[in-house]
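As you look at this complex, bear in mind that one protein chain is not there, while each of the others sits in place.
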Amino acid sequence: MRIERKPLTIWERLYLPAIISGMMLTFSHLFRKKVTLRYPEQKPEIPPGYRGQPVLVKDEDGRVKCVACQLCEFVCPPRAIRIKPMAYPDNAKYKKVEKTPDEFEIDMIRCIFCGYCEEVCPEQAIFLRGPYSVTGLSRKDMMFNKEKLLELGGTMPDPIKKWQKK
Amino acid sequence: MADNPTTPTPAAEMVNATINGIKVQVPKGTNLIEAGQRVGVFVPHYCYHKKLAISGNCRMCLVEVGGPMRGPDGKPVLNPDGTTKVTMAPRLSIGCNTQVTEGMVVVTNSPAVQQAQNSVMEFFLINHPLDCPICDQAGECKLQEYSVEFGKDASRFREEKVHKPKQVDLGLRVMLDDERCILCSRCIRFMRDVAKDDCLGFTNRGSHTTLTCWPGKKLAGNYSLNTVDLCPVGALTDKDFRFKMRVWFLKETKSICTSCATGCNIVIWSRENVVYRQTPRENDAVNECWMCDAGRHNYKHINAASRLKKAFVSGKETSYADALKQLAPKLKAALADRTSVAFVGSARATNEELYLFSMLAKGSVSDCVPRTWDGDSFLVNADRNPNSAGAKIFNVAAAPMGSKFAAIADGIKAGKIKTLVVHQEDVTRRGIGADLLAKLSLLLVVDFRPTETTKAAHFVLPGVTYAEKRGTFTNAKGRVQRVWPAVSLGGEERSDWEIFRDLLRETGQPDRFADIVALFADMAANVKPFAGLSLEKIGDGGVQLG
Partner (left out) sequence: MDPILIHLIKIVGVVGVLLFICAYIVLAERRICAFIQDRLGPNRVGIPIWIRKDGRAIQIGACWALGQPIIDALKAILKEDFVPGHVNKFYFWLGPMLVMAPALMVWAAIPFGSTLCGVPMIVADINVGILFVFAIASLGVYGIVLGGWASNSKYPFLGGVRSSAQLISYELCLGLSVIPLFMQVGSLRLTEVVRWQTEHLWLICYPWNWLPAIIYVASSFAETNRAPFDLPEAEQELAGGYNTEYSSMKFAMFFLAEYANMITASALLAVLFLGGWHLPFVPVSGGIAVGIAHICIFLAKVCALALVFIWVRWTVPRVRYDQLMGLGWKVFLPLALVSILIAGLAIVAGWSPS
């Protein structure tokens, strides 16, 4: 598409009127309401479905949904996830699930928040959820272990409940 | 394996066939799966295994078979252009139990075959649970692989699946999940025919068929874990490896089992310098496809927390270089009088280490620790040292092995022997007690783990296990086989041959060995049985010494 460029009038070619009107506009902005969010004191409202940091979830019965299949560990591009699987002990309530993470660590220094872990998870046990401010004073602080990830994740209702049918 | 092509009947009469249009000549009696493999045509199969009796129950290897058409006179019917007319059999045949005959025509990729494979896969998956996330076989599961290659993309099955026992404890080392079993019967045939311990079988009928142990029996023999290797799905799992690590993370390193003199070829599966399991590697000259359970689980010492990762001088931790610096003048002085020095070598060391050790021990008394107890008629050798043959070749071991320990002990007691060099052995359990060791003026131990002997030692240099070094072992039958490093602990430890090389250099011998290749070449030039060999020639499968 071609747009005809209108030739400038003498008045416009002076430029000064346009510059002055522009300066008036910017001057008026000096007194407008500012949009800045003063972050640490004011927090943004996190919408539902926000993809923050990866967390582990439990179902309504309090079962850790992760079965330590290590697919997230495999798919993780920066290799931030480390899982140590274990078998449920013989007297455990969910013995029939067989496998559960003994340790589940996410190195939040390495995590790039890509969401592949959530996408690959066959048990819907790992989600990218609300927490977005991930800080720590040492590398060790940034190693999030299973307990911390479960605490951040909380409960995610499981509509299928496949382990009750097994 | 390329080095050891499997030939069912050696020097047999050859027959010609055409597989997917490719002409192939195979010995008579070869089945279609093997014949296809020769020309790169893959026929999927579950129950067939080349080392086991043919059962033919999985129906995965169905192929189209045809042959030359014969007229009423019994002669082949010819096409107008003079070629033989071919008729295809009206129904598919199983590749595993069909032998190649002269002029046979096999098609493995026709629509009929593809439909058959598709349907067979669907049947397998009817009752198979979809618990791949939990199943340890995931990643090396034939059901997963064929499902992708030959199966449907979605299930049409709407009914309740048949539920069978899960987490069945079959014996000491094997766990069974009956729901995952696809009833191929490989494990049954292995235990019956190869391990000669008929303990497994099927009960019930139809889709309720269940694998189980015969009443009163357990899957407990020393070869039970081979059933885990054979199982194409995750029904049989090794309790030791169960839920430890996903196979796709593991690095495979070719190695040799050092638990006995048989020298089974193995693969070490490791991740980030931790060994997770060992499985047999095919070598028809040694162990075919099998290995014993004891050898398979004999890897825990590699990553043991107690491993020596530093050198020690009089019990104090120090760096390897520092220990070597302190040791050199003392060892040199001690070696001035060869009769005052005794050497205890190890028949668990590689040929290269023994070669260097023999150079160190030249002119002094030396011996190795013999380890002999019950063997069996299959793979376990009564000699539990992996390299007794090598120790004898290099004269590190006395004849008979272990006969000089009393003499060494007496020499120390009499004060005649003032220096003792020990490699990977705990001499306190061989008649040279801590009281005798205390009398020595110099005790040098090269070992990878702490023992009573290392506690008494003036100098301890940290060596490594077979999983961390390069080298060769000579098995009971005189076969030289290689090991490769699978893991590294990252401490101060060195390959034992490097330690001996350093000791030789520090005691005034010329420094000739830049690497293991140069060392082996030197050994091949100077030690007669190894003449003409090189590491490259030994390759993956090993070489029989002349």
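The first chain written gets the first letter, and so on, giving A and B; residue counts start at 1 in each chain.
Following the convention adopted for this analysis, a contact is a pair of C-beta atoms (placed from the backbone, for glycine too) under 8 Å apart; a residue touches a chain by one contact, two chains touch by 3 or more.
All values reported here derive from a predicted model rather than from experimental measurement.
Participant: Write down which of A:36, A:91 or A:133 is the residue touching the left-out chain.
Facilitator: Considering the complete complex, A:36 is the one touching the chain left out.
Participant: Among A:22, A:115 or A:136, which one is in touch with the chain left out?
Facilitator: A:22
Participant: Which residue numbers on subunit A touch the omitted chain?
Facilitator: So the residues of subunit A touching the missing chain come out as 16, 19, 22-23, 25-27, 29-30, 32-36, 38.
In this text, only the chains that are shown with their structure count from here on.
Participant: Where on subunit A is subunit B touching in the complex?
Facilitator: Within the complex, subunit A contacts subunit B at residues 67-71, 73-74, 85-87, 95-99, 122-123.
Participant: Quick check: in the complex, which residue numbers of subunit B touch subunit A?
Facilitator: Checking each residue of subunit B against subunit A gives 132-134, 138, 166-167, 242-246, 248-249.
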